[in-house]
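Part of the complex only, each chain left as placed.
Here the chain labels run A, B and C in written order, and each chain numbers its own residues starting at 1.
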Amino acid sequence: MAMTDRAKEILHWYASDNVGVKTNLARLINHGALAGTGKFVILPVDQGFEHGPARSFAPNPDAYDPDYHFQLAIDAGCNAYAAPLGFLEAGADRFAGRIPLILKLNNSDTLAKMAQPLSAVTGSVEDALRLGCGAIGFTIYPGSGERNVMYEEIRELTLEAKAHGLAVVIWSYPRGAGISKEGETAVDVCAYAAQIAAQLGAHVIKVKPPKDFIEQPEAKKVFEKHAIPTKTLPDRVRHCVQSAFNGKRIIIFSGGEAKSTDEILDEVKGLAAGGAFGSIMGRNSFQRPRAEAIKLLQAVMAIYKQSA
Amino acid sequence: MAMTDRAKEILHWYASDNVGVKTNLARLINHGALAGTGKFVILPVDQGFEHGPARSFAPNPDAYDPDYHFQLAIDAGCNAYAAPLGFLEAGADRFAGRIPLILKLNNSDTLAKMAQPLSAVTGSVEDALRLGCGAIGFTIYPGSGERNVMYEEIRELTLEAKAHGLAVVIWSYPRGAGISKEGETAVDVCAYAAQIAAQLGAHVIKVKPPKDFIEQPEAKKVFEKHAIPTKTLPDRVRHCVQSAFNGKRIIIFSGGEAKSTDEILDEVKGLAAGGAFGSIMGRNSFQRPRAEAIKLLQAVMAIYKQSA
Amino acid sequence: MAMTDRAKEILHWYASDNVGVKTNLARLINHGALAGTGKFVILPVDQGFEHGPARSFAPNPDAYDPDYHFQLAIDAGCNAYAAPLGFLEAGADRFAGRIPLILKLNNSDTLAKMAQPLSAVTGSVEDALRLGCGAIGFTIYPGSGERNVMYEEIRELTLEAKAHGLAVVIWSYPRGAGISKEGETAVDVCAYAAQIAAQLGAHVIKVKPPKDFIEQPEAKKVFEKHAIPTKTLPDRVRHCVQSAFNGKRIIIFSGGEAKSTDEILDEVKGLAAGGAFGSIMGRNSFQRPRAEAIKLLQAVMAIYKQSA
């Protein structure tokens, strides 16, 4: 397809990257139903690792099968499909070249009690390359006492990924002893999470939809002094987008726990209105029956298309 | 031998692997009494390291000798023989090419009290290659506070093994501060253990036979809501097989402590009925007199053959 | 431009360095409004990472944009612009060759509570090279229980940077369990911080303006015995300059929190009078409206020019 102006604009922000990385970013931008719009809907499936198989797949048992998710992401017209090593390896050959893949390089499970949140690195840039992926994915937990371990892991993986022409997607989910439970989705914290991911060199940043709450006292003073609006979801999303290098980094939002279709579409409208680049929807997609999931994803895409 | 349809089907699930790995998987599938059936009985002997020599070999003193186990596995028609570095090195030359070997790359002993369960890495991919092995074996303890160490060790070993054409077998045995003693064999935990091993990129997964108990409250809700059956061993095994990528990863079950022949065969029937790909039997094999052990292993193989 | 005598003198102190390093030092010396004077004003922008986006950029929202800072540093006539990976990568291509760049290789944030202060390494020498930077920057916290980690990180980065022709800038900010809050800017501690950075092999050292306070009892005895003057800021700066190899290492001073223009210029006069090589001014620059910031930076440069 021809490059749209918006696609060119976005790529222009990544001018320091090598051609390999830009090629993979262009593939992400130009794939699926939102191709060329500069909007993104990505299917992530790491819940089997993160929450366990029954909690993830029992609602829609077809989803136990790794092939299911490739097909779902392709048929729904997602920009990309993201998953851990095992899930991607299981289908990468059969679905080679049909959708951009993001190899999720670290994962956690709910079986162990960790002193401070810290995922294990479970895949490698070499794996991403041999499986034909276009990007690596990595979760950081700002706020964790193990912050440095994660930042330094992604530093090395990012350097290696970029040298090999892969894009870098960072899931930036604050948690740990440094912040309260409510603070994990506070607007100052979500925006800070976006900034950290951007400064670490992410091409694509994933944060949670921010709530109308400010965690850090020093930030609160600034929000008040400069009257930064936080009442509505679009307000708060706008602050996060601004915090992602004034909108010069792709920032998308996760859906979180399974919700009703109406709740999801309402939230997505708010995200789109605030200037979000898109959504990454896991459980809300694959835990629905296939036809329903495709319908929902297409409705989400329609909202983003309209906002483009 | 000619490739059976089932062998082709199984290999097809590993389509993303290189030819070297597929060759070694084919050797595992096509060796011994169960060759071509897609069922597996493997002899593992790491108890000398894990429990000490007398506890392991005094019941059948011939088993102190490393050659004994090679011969037993060959004569009983096992698909493969798995052991730590020392035991394999002691016989690998004399028995070269007579049975697929799995080098167990980490081990624990009962002499030290560790804060959280964590085996030591005691062998290397290079060792596996120089000894003519077809696969590496590795134990993870999901639930341990040292989980990340193990997941990251197997990440590196798996990457290296696959690059060199070796298959990867993961023993996934939940234990540690994150779960109760009873929870170690809970059905939700065993299935989760299978999922984790699969996501980590294992070709073959070994778990314990699951009991009719659910450890995690969040999982319990899901089991109840979706009426996942757990009453019979076949029910529970079925859930584990499903959790191993909907049966698209080879999942076998361990025998555990020495038991009577009838108990073993009953259990194996339950495993086979639930769709298990096979069994891995250590103490129940080598602690019996040789003739008895061969008879038992052949009875086990007969059950699996029938279920194939 | 022709080499001034002062530029030659300064370069002469770095005679052991290779030509690549000397070239990049010469670029630092010979760029901007202070070119050739041997004085330096550098724009550092790592507050987005260190304090969060709103606290850093809400006072002047244009500063959310990474391009803003490149342009500000260029237009104000700074010697160099220093920032973390993300911020530099975002503009390095567009502003290539227009101002010397310093890639800040480690960063901290305010979300986590660390037992002892320790930044994460967030960039690499390879990044500095591929982005066309002339120097790396690194923060050490003498006084922290994690001191050795930082000293050993900068040891390796310095070795690698120098081998590749990059200059090394060390931010030496004492803090941690070893010293009191007030002691962080004590004159003995600031001077010690300068000495440590110099001994670690820094080409350029950044410390805080020292206060009239002595932290260490053993140092206090020496200051008294040898009547080292500490009353005025020039006195104290002179001691720091002396502690930077008798003025044979470039030592510059940070501005700290946002202040009034008069306060800043007063402080800079004191720094210049004490023999400081210059200032590094972040928040006091980019949190002002652009025109005001440029005016302020030029006033600061004028003071240093006069003192040259």
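In the analysis below, a residue touches a chain if its C-beta (ideal position, glycine included) is under 8 Å from a C-beta of that chain, and two chains touch if they have at least 3 such contacts.
Worth saying up front: this structure is predicted, and the values here are computed from it rather than measured.
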Oligomeric state of the whole complex, in copies, if 3 are shown: 5
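We adopt the following convention: only the chains that are shown with their structure count from here on.
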Shared interface partners, meaning chains that touch chain B and chain C: A
Shared interface numbering between chain C and chain A [over half = same, under half = different]: different
Whole-Å gap separating chain B and chain C, where each centre is the average of the chain's CA atoms: 57
Distance between the centres, which are taken as Cα means, of chain C and chain A, whole angstrom: 35
Contacts with 2+ other chains: residues of chain C: none
Chain A residues touching chain B - in the complex, by the definition given at the top: 48-49, 51-55, 58-59, 61, 64-66, 84-87, 89-94, 107, 109-115, 118-124, 126-127, 130-131
Interfacial residue positions of chain B with respect to chain A in the complex: 13, 15-17, 142-145, 147-148, 151-152, 155-156, 159, 163, 174, 176-179, 188-189, 191-192, 194-196, 198-202, 216, 218-219, 222-223, 225-226, 228, 239, 242-243, 245-246, 248-249
